[in-house]
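As structure tokens, the structure follows; a few thoughts come after it.
Left out: one protein chain. Kept in place: all the others.
Right, chain A next:
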Amino acid sequence: MLTTEELIDAYVADVARLLPRSQREDVAAELRALLREELAGSDDPLARLRAFGRPGDVAARYGQPSTVVDPADGRRFVRLTVIGVVVIWLLGAISADGVVDWYQAYGIAALWWPGFLVVAFGLTGWARRRWPARFLWRPRKSTAGFVNRPGRIAAFAFWTAGAVVLVSAAWLLERLGAAPQAVQALTFDPDFARFPGPLVLALLVAELAHHLTVTIHGRWRPVTRDIDVALGLLTCAALIGVLFAGPVYLSTEANQIVKFAIAVIVAVSLVDLLIKVRRRPQPVNP
């Protein structure tokens, strides 16, 4: 059984250990003097000390405890953490050879993502406190449904060029004088070229046309949002079909690469669609 003085010493030591080094000696001396007075004649000094608070809580009250992730960022942090880890796990499930391989290569390894987020949020929070004026809220057009036309035109040009390259890769390589093996590798499998290739191409063209329509309008409308989500879902469904159907190209290596890329595109697109649906402006009922 410890004496009151020993209890105070133990308590003060536990508080002081959690304080900044420069404060420890001074706070400990004051706390010890105060506790002696508070506990003088107490029947149950341990209960009194417990009522004083856990040493960690008391130490936190003495200073401004530092937080790595600002409380205001808590929800966003948790959401990004969960989404990121789930996406890595799903991609791993597609690429891994068996459960053990998945667990070793992705299951545990995915935890680098929360660590990365902690560092990113910590640095952002620090910068926000250091330069508050630079982090003032600024209204954005996109929040009201307006689109960035130059950016979307550039994106349209990029995706159109990408689609052309994707469709005619073998033809382009041949014109550029590439080795026959390279041309052969990127030649579509006849079954894929018959179906589902044209379906995927048709959906791709529809997505590009829709992208262009929204760009011309200059802003999102309820109907264009609906079409966007519907086209996205159809494209994802078609791509998932491609994943489980036969080969896309004649070359096995090209098939492996393109199927992995398709899996990534589907995972990212589904997350994007989920975000779009959740952030969709709700009609205001008067």
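By definition in this document, a residue touches a chain if its C-beta (ideal position, glycine included) is under 8 Å from a C-beta of that chain, and two chains touch if they have at least 3 such contacts; residues count from 1.
The working rule: contacts and distances are computed from a predicted model.
Missing from the rendering is one chain, named in UniProt as "PadR family transcriptional regulator" (options: "Electron transfer flavoprotein subunit beta", "Nitrogenase molybdenum-iron protein NifN", "Acetyl-CoA acetyltransferase" or "PadR family transcriptional regulator").
For the chain left out of this panel, the touching residue among A:R17, A:R61 or A:R79 is A:R61. Checked against the full complex, the candidates A:A51, A:I108, A:A133 or A:L176 give a single residue touching the omitted chain, namely A:A51.
The chain not shown here touches chain A at positions 23, 27, 29-31, 33-38, 51-53, 57-58, 61-63.
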